[in-house]
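Handing you this structure, nothing more for now.
Excluded from the complex is one protein chain; the other protein chains are retained at their positions.
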Amino acid sequence: MELLLDVQNLSVRYRPPGGVDVFALQGANLQIAVGQIVGVMGESGSGKSTLAASVLALLPVNGTIDAGAVVLQGTNLLELEASELERVRGSNVSLIFQEPGVALHPMMRVGAQIEEVLRAHGAESKGERRRAVGELLDLIFGGEAGRIYFSYPHQLSGGQRQRIAIAQAIVCKPKLLIADEPTASLDSVTRREIVELLKKLQRERGLAILFITHSAELLEGFADRIVVMYAGQIVEEGDATRVLKTPRHPYTEALLKCRPMLLGSEDVRKPERIPVIAGEAPDLSARSKGCAFEPRCAERMKVCCEREPELFEIENDGTVRCFKFGS
Amino acid sequence: MRYLLRRFLHAAILLAGASVLAFLFTSLAPGNYFDEMRLNPQISSETLRALKAHYDIDKPLAVRYAVWLKSLANGEMGYSFAYNAPVEPLLLVRARNTLLLTITSTLLAWFIALPLGVWSAQYSGRWVDRVVTGASALLLVIPDIALGLGLLIFAVRTRWLPTGGMVSVGSEAMPFAAQWWDLLRHMILPVAILVLGAQPVLVRHVRSAVAEALEEGFVRAAAAHGIPRRRLLWRYALRAAANPLISLFGFSIGVLLSGSLLVEVITSWPGLGPFLLEAILARDLYVVIGGVLLSTVFLVGGNFIADVLLFWADPRIRTE
Partner (left out) sequence: MEVLLVAENLVKEYAPRRLRGAGGVVRALDGVSVEIRAGARVGIVGASGSGKSTLALCLACVARPDSGAIRFLNRDLAQVDESELREIRPLIQLVFQDSAGAFNPKFTVGEVLEEPWILQRKLNPAERRERAADLLERAGLPGNILGRMASDLSGGQRQRLAIARALALQPKVLILDEALSALDYSVQAQIANLLLDLSDKAVPAAERPAVVLISHDLAMATRISDEIVVMQGGRIVERGSPEKIVHAPEHRATRELLVCTSGVSAEFDQRPAV
């Protein structure tokens, strides 16, 4: 498979004014092939949003990239000038955020907002832009496209707004779409609809997607590969179905057990208390000597607090950062 | 639409209320125009009584108000005791002079403050921002009168600018172009004082509104889509910052007639301010009421214009 995006050893640090540095991302490695859907699973503080923002160098003012490269088909995005980056954003690689209500300008009609993206990246005339946007809205909204074109964001529902954000992201036909928790603020039915839309776009346009979420069930039947993040590091990576069915890293296993699952024939309410992960989320300002998950791990060994585990390879399927699989 | 009608009704009620209050307060102040004359032994008390009767001063308040309202309906605003002439022509000439100054300076002030504020917000924290904010703070701290007098001294010493008045003596005799140039030269000093006085508040508001807009999620999202910086600033951030700035603009319109009294006095500009001041001291009742009402029209009108502009600019208000 042809490699599209290659994130190499990316480390990001936040320096809040008057506070301690936070090591949000530590040596992350990630590859996305053309047309591939990669899911990034993790909780708050895992570094997943930092990863998303870093690919397009969209970190907030107090964030610095300490090391690493983001190579998009041969070009290191982190070495580009601001104007060159502006050209890449939205046209080669797009990013959509969690809160669609906040991501759209409240005073501009949504059709015009999509046109703005076209205008930033192409030399088409106004008429051509309008047509292109109209076609895209037809594809995404079907019959209601006409009315939606002239609406303002506050007249649309959360799901509709997120679809507009997706339209903005794909109107210039990018090769990669990074979606940072795009469905977190939507209800379960709308979430599925958005995922179905993304699946359709991948099928019809060969769009590669980096889907970041804390809801594992969305990745089922959707992602090709899954990357699990914890405390700024990638702790497991592999084929999506395999990771969800037989997770290897203790964190992944514990996380998947926390879901209030509905299974086919089991008693839906056993065990009575939902399994939790013991302990608290890790403090990212302190770099521990051993494994970051060790304090909360049910299977910890002596070596786990002495050294930090690397990513160990599993036979032709992914990697795990755990001493159970290597040393 | 209903929103606009509501605002218009609101404005109309305010205006009516203001006229009542103006009438009430000026009439409640002890004394009247003719009290000055009482001190003059050459004027007999019968003459005084006759004058008072002639001008209806001895009638009860409500009657006087009703009479005044009736003449207002006819487009007349009463009679000036001091000038022995109807009020509106006097007021309107003075108002025109004031507006000449204030409209020019308001437009100029906004024209300067907008880019300065946007620039300052864009480079927030860096030296551009520090210089602009520092200069604004300095100007804010200097009282208007010190600023005015300072510039006046400057004009006097350098003799580059006329030091007062609206036109030079004998300007009517000059050719048309020269008359305009003369007027312009006389305007420079008062306009400069007004613009400098207005800058700090405007720049600060523009800066803070734009800086806040730049932090908003949609600006970040638009940047993620590759929208270039300049467009982000002017089309996205400034537009979102419009709401507070429109309200401020409405206020600027509101004080077009009433905000320049000090400057007019310092530069001897024949505007509404000094005229009204004189009338108040002389108890020239109808001039005062007329002047107050005119100012109120602008104030209320300015607010209403702001409401209309907000309605046009913000679709969220429109679809309420």
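By written order: A and B. Residues from 1 in each chain.
In the analysis below, a residue touches a chain if its C-beta (ideal position, glycine included) is under 8 Å from a C-beta of that chain, and two chains touch if they have at least 3 such contacts.
Just so we're clear, the structure is a prediction, and the values are computed from it rather than from any experiment.
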Hidden-chain contact residue, picked from the options A:M1, A:V20 or A:M261: A:M261
Touching residue (missing chain; options A:E217, A:D239, A:E253 or A:E310): A:E217
Residue among A:H154, A:K173, A:K200 or A:R307 that touches the chain left out of view: A:H154
Sole contact to the chain not displayed, among A:R87, A:R192 or A:R205: A:R192
Listed residues A:A67, A:A132 or A:A184, member touching the removed chain: A:A184
Chain A residues touching the omitted chain (full complex): 43-44, 144, 147-148, 150-151, 154-159, 184-192, 214-217, 221, 254-255, 258-264, 267-269, 272-277, 281
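Here, only the chains that are shown with their structure count from here on.
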Length of the line joining the C-alpha centres of chain A and chain B, rounded to whole Å: 55
Residue numbers on chain A that touch chain B, as the complex places them: 56, 58, 82-83, 86-91, 94-97, 99, 102-109, 116-117, 120-121, 152, 154-155, 165, 168-169, 172
Contacting residues of chain B [partner chain A, same complex]: 216-218, 220-229, 231, 235-236, 239-240, 242, 313-316, 319
